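Have a look at this one before I ask anything.
Of the protein chains in this complex, all but one are displayed in their positions.
Moving on to chain A:
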Amino acid sequence: MFNGPWMRELSRMPWGIVLVTIGLAGFGMVILYSAAGGSLSPWALKHGLRFCLFLAMALGISIISPDTWMKYAWGVYGAVLVGLIGVELIGQVSGGSQRWLDLGIIRLQPSEFMKLAVVMVLARFYHFLPKGYETRPAALFPALALIAVPAALVMLQPDLGTALSIAFGGVVVMFLAGVRLWLFLGAAVAGLAAMPLAWSMLHDYQRKRVLIFLDPSTDPRGAGYHITQSKIAIGSGGISGKGFLNGTQSHLDYLPELHTDFIFATMAEEWGLIGGLFIIGGFGIILGWGIITAMQARGQFQRLLALGLTSTLFFYLAINMMMVMGLAPVVGIPLPLVSYGGSAMLTVMILIGLIMGIARQNKLPNA
């Protein structure tokens, strides 16, 4: 029993990373407890239970061999894409914007899974692409199409944040796969040139958000209010914060979305810079582990999958924190593991599970 295959399996688990995720999610519970005015309901308890469930799931996923994922990569991508189209069609029929599929027992948000699926399918795409073909148009355009189709569908919902996240994950995989650098630079220049076009495609409320981001004082009582109040919450926390349960910005309703998108501000008010560094540091460890795992991984698929997923996680974190600190416009992206909300946590835990699977593979003796 103690020397059996179970024990071996368990010893291969990245327990340090599990501990860090527990630490972050647990801190999330503490913040949600305070955000509810010192109460487990409605958020903290559910958050904890969900995390336990998803952690078990992530550990389960980590046992599945990355080769299996490679085998089914097209299938996964295709299934999620069908889901996305399905959501769009249902939305068209019911005459409103819809983002989830109701399967009766659970509501699935295909756009969330697409963040993972796009990385997976591109990793497989490049795994079998012979070295040196990456930048050829015959390889470039299919890869771009794999990114653009789902991103465009999500954009239609409209969900700018998720669409950007999908595109970011895909582009990172292309970069890592070795697509020529001048292409990225060229794309960046083209992107800048296309800004006016993109601007014209944005919805009014999105444009307003961008404008307000550039100058929050233009709308101190509307959307600029969110950014201003968030900065007040973070700044007033100082180094060590106002103390647990003592946040005023959050408890007196000055902070919007205090339990989801702006949870970092809620935290910072009570825990100060120290709490902020704890979260940044925790995620830094996870990201660093992801990068190392990727560099040690065997085979192009596993390398690309590990670092592509790590980058997707990074995108979540960076955009959310930049938003609450007034460095990015308000886009609805939660802080993984800490924010309340099922879909985002599910995605992130699957993401971590997949990376854990690759890490486990790295520890196996060479086949």
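The criterion applied here is as follows: a residue touches a chain if its C-beta (ideal position, glycine included) is under 8 Å from a C-beta of that chain, and two chains touch if they have at least 3 such contacts; residues count from 1.
Following the convention adopted for this analysis, contacts and distances are computed from a predicted model.
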Out of "DNA repair exonuclease SbcCD nuclease subunit", "Peptidoglycan glycosyltransferase", "Cation acetate symporter" or "SpoVR family protein", what name does the UniProt record list for the absent chain?
"Peptidoglycan glycosyltransferase"
From the list A:Leu101, A:Ala148, A:Leu164 or A:Met322, pick the residue that touches the absent chain.
A:Met322
Please pick, from A:Phe27, A:Tyr77, A:Phe125 or A:Tyr254, the residue that touches the omitted chain in the full complex.
A:Tyr254
Give the residue, chosen from A:Ser65, A:Thr135, A:Gln206 or A:Ser236, that touches the chain omitted from the document.
A:Ser236
State which residues belonging to chain A touch the missing partner chain.
131, 172, 175-176, 178, 229, 231-239, 248-249, 252-254, 268-269, 272-273, 276-277, 280, 283-284, 287-288, 291, 294-295, 299-300, 303-304, 307, 311, 314, 318, 321-322, 325, 327
